[in-house]
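Removed from the display is one protein chain of the complex; every other protein chain stays in position.
Showing subunit A:
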Amino acid sequence: MTTRIDRRMAKLKAEGRPALVTYFMGGDPDYDTSLSIMKALPGAGSDIIELGMPFSDPMADGPAIQAAGLRALKGGQTLVKTLKMASEFRAGDNETPIVLMGYYNPIYIHGVDRFLSDALASGIDGLIVVDLPPEMDEELCIPALKAGINFIRLATPTTDDKRLPKVLQNTSGFVYYVSMTGITGSALADTGKVAAAVTRIKGHTDLPVCVGFGVKTAEQARVIGANADGVVVGTAIVNAVANVLGPKGEKTADPAEAVATLVSGLSQGVRAARLAAAE
């Protein structure tokens, strides 16, 4: 069974360039604005969309994504609305993969079976659930795979060669390599070490390896994209939204346009990645 993620990754591999994976927070700062951001992403150069599901207690996220989640919750975002956003997007774009990213509790409360059927109906292709390590695979990972939704696992610098097979075992779509030990939005790790880690993971799997945490600029996207199959950018996008919000949350410019400008630049970075590497 191939998913939109598999097809998109295969296409980019044929084109000889890495994927630009863009994370934004669903419902930040409100549903309509957030949907307009989502719709602007593919045109600006995003290859895969990570749709953030806000959670009150995002333990692996830095201040920027925490604040975005709180803005979204304050704006009335719920898991049901996040899924609705995906299906509204899907109505106009049946190609760009959508990966839901967040924490387990809202899914657990919605009900795993109900969530999976709602997610499929909304055109969701993959899931990244930060607080479900392989030890908890029975909770959601196995049911998701049975339902035909990719379960994308995080591998980290603390995932050694002995543990890596366990992490990769039920992973599909792609592997998300977390460039550092830390939270989202921290400074980018030593890119040499990241490249070595990507090579190490590729020794264990044929799945594409995307790298995230700390990538903020086109130049960083170019460097990381030289040997990764994809580059994930999140905090910088969330900040682009925050930067056009005034002290009371009022919009001082169009958030969708601000995000599109940033993503276009990042897209130039990933498109230059292999050219530079070939030099």
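Simple rule for what comes next: a residue touches a chain if its C-beta (ideal position, glycine included) is under 8 Å from a C-beta of that chain, and two chains touch if they have at least 3 such contacts; residues count from 1.
Note that contacts and distances are computed from a predicted model.
Look at the chain that isn't drawn here: its UniProt entry, checked against "Cytochrome c oxidase subunit 2", "Hydrogenase 4 subunit B", "ABC transporter permease" or "Tryptophan synthase beta chain", names it "Tryptophan synthase beta chain".
Per the touch definition above, the residue from A:Gly43, A:Pro63, A:Pro165 or A:Gly249 contacting the chain not shown is A:Pro63.
Considering A:Asp30, A:Asp93, A:Asp131 or A:Asp254, the position touching the chain not shown turns out to be A:Asp131 (whole complex).
Only one residue in the set A:Met85, A:Ile107 or A:Ala256 touches the chain that does not appear here, and it is A:Ile107.
Touch with the hidden chain on the side of subunit A covers residues 55-60, 62-63, 66, 70, 73, 78-80, 103-110, 130-136, 153-160, 163, 167, 178, 181-183, 186.
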